[in-house]
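Excluded from the complex is one protein chain; the other protein chains are retained at their positions.
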Amino acid sequence: MTTTLAPYLAFARIAFLQILAYRLRYFTGIITYLVNVTVYYFIWKAIYRGDTVIQGFNFPQMITYVAVGWIIRTFYYNNVDREIANDIQQGHIAGKLTRPVSYQWMQISQAAGESLFRLMMFTVPTGAVILLIYPVQAPRSVSSSGAFLISLLFAFVIFAAINFLIGICAVYLQSVLGLIRAKYFLIELLSGLVIPINFFPDSLVRWSQWLPFQHISYMPLMIYMGKVGGKELASVLLVECAWALALLLAGKWFWHVARLKLIVQGG
Amino acid sequence: MSLIEVRNLSKIFKTFDRKEGVWGGIQNLFVRQYRDLKAVDAISFSIDQGEMVGYIGANGAGKSTTIKMLTGILVPTSGAIKVGGYIPFRDRNSYTRTIGVVFGQRTQLWWDIAVVESFQLLKKIYNVSDKDYQERLETFDQVLNLKRLLHTPVRKLSLGQRMRCDLAASLLHNPMILFLDEPTIGLDVVAKENVRQFLRRVNQELKVTVLLTTHDLSDIEELCRRIMIIDKGRLLFDGALAELRERLACKSQVLLELKEPGKVNPAALGLNSDIEFKQLDEMRCQFIFDKRIVPSAELIKIVVNSLPVRDVVLEDTTIEEIVREIYSRGGIE
Partner (left out) sequence: MRHLSILIHYFSQYLKARLEYKGDLLIAVFTSFSATVASFGFLYILFHRVSSLQGWKFEELIFIYGFSLTCLGFFNVLSLNLYEFGERYIMEGRFDQVLLRPLHSLFQILFEAFRIESLQEVLTGLVALGYAGWKLRLQPTVIEVFLFPLMVVCGVVIYLSIFIILTSVSFWFEDRIGIIPPVYNMIPFGRYPTTIYNVFLQFLLSWIIPFAFASFYPTTLFLDRREFQPYFYLVPLVAAVSGTMALLVWNRGVKSYQSTGN
């Protein structure tokens, strides 16, 4: 087991070191997370001026939703799509194909390294500052915080697996920057990061139940706030697990297909 | 007054030492120790109109940095450069109209579009008249055989083809000086010869002053009467190639691999006494000689005829060896 895992741990470590190399990006990253939470705090404050409860959220709950939503985003977010697209378009991929490791797992473990970095260097400091400034509520209960942590892990896998799929599109496209940008905005919206899913028009809510995106942000937050619990909780976690597996498999299959095309083209 | 005047030119880069490992990386986020790196260290020279000068040195010796300052890409840390009355960095907009530049490792043409489209874009950027453009293209075509390549996108050209197009592109606006950074790097023998022939004509017929850097001593031998050698940012030698040869014994070597293990008796070969002989092991031996005294063909002929040879390798003096030689003599003068 250790010998098969060792190369992936090494990739995770490299990802960790690579992000450390850019200090300007690091500091701006922290600041922009703070600004994001602050802006949404004021937007919601303006919205809640007259109302006390909208769609089952009162103002303190909404602030908790927004703040925790951005704090966990510091953890699950990664740039795997860009990295892969870069590998493919710059032709670095040829060298990486020859390594005796799975390309998909290499990228996922690099994403894990990035997330570990983010957990230590982003989540903890930005989380601390946000908790100091804004009235964020604690998780509903011990069990909901445990389930929240598990669903966070799934959120990470789902996000990384989607990014892997997007990155591979570079095999078929001249430039994937547009696709990456579209994905960015779509995930921001459909994951429920900027607005809870139950605010959506009913038809969209139904749609999004059949999509993986709500498990990146909305579901973990609903679990955190105790709005999903009991029997429902178990089924949500199961669905998340299924999505994680399905997306990983889809990535594996897509990579298999795209790889053939890469080889035909001669990298 | 010379065309290119360089006085006490220096370029210092600031770098910092990255600490390694995870903890080191975290430290790097907060504290960094900067260090000065002298890439070019107080060099002076001048070049006259019509000269063709070779600028040589090992990797990282400061060649490219000098060229980049001469062409206005980099701002010198100290010292003065004057080229044709311009100060390259300050007067970049008007200065770049008077020079042509070719970097062997990178093309100046637009990657995705046909060569001729790049040429037309350059024509527009440099304000070249239709008549001049046609004339020059015609002239270049005679030596470089461009016509076939004009409608191919740059990314589909071979290295040699690309270099020919790049050379033509750099001369479209009739510059008075041509700077070349490693123009023959990675080219095969035929392509190299093609490029050299073209450069000779550009220098002799179009009267363009040429400064070229290279790794390849044979470029210099065939093209330049004058060479400058740079090492660790300092100018080690500036003068005629012949002069350098005279002062330094330029040693070449022949490596032999024998068909079967055995001991070679050099005396039995009847070789010139200046040739140094070494038996490296049972299978291989080495002759070190001066090309000016013994032509390599002659040596190889003797050796091959009188010994059971399986393989012969001829190695010329490299720039690194010349530089080492200069150092071991404690300077050239």
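Here the chain labels run A and B in written order, and each chain numbers its own residues starting at 1.
Methods note: a contact is a pair of C-beta atoms (placed from the backbone, for glycine too) under 8 Å apart; a residue touches a chain by one contact, two chains touch by 3 or more.
Predicted, not measured: the structure shown is a model, and the values here were computed from it.
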Residue of B:105, B:158, B:204 or B:306 touching the missing chain in the full complex: B:105
Touch with the omitted chain, as defined above, among A:38, A:61, A:102 or A:145: A:38
Residue touching the undisplayed chain, where the options are B:19, B:97 or B:201: B:97
Missing-chain contacts mapped onto chain A: 22-25, 28-29, 32, 35-36, 38-39, 42-43, 45-47, 49, 51, 54-55, 79, 82, 86, 173-175, 177-179, 181-182, 184-186, 188-190, 194-195, 199-201, 204
Chain B residues that touch the omitted chain in the full complex: 13, 64, 68, 71-75, 89, 92-94, 96-97, 99, 101, 103, 105-106, 108, 110, 112-113, 117, 120-121, 124-127
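Assume only the chains that are shown with their structure count from here on.
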Between chain A and chain B, centroid-to-centroid distance (C-alpha), Å: 50
Chain A contact footprint on chain B (complex, rising order): 18, 21-22, 25-26, 28-30
Chain B-touching residues of chain A, taken from the complex the two chains share: 13, 16-17, 20-21, 23, 26, 121
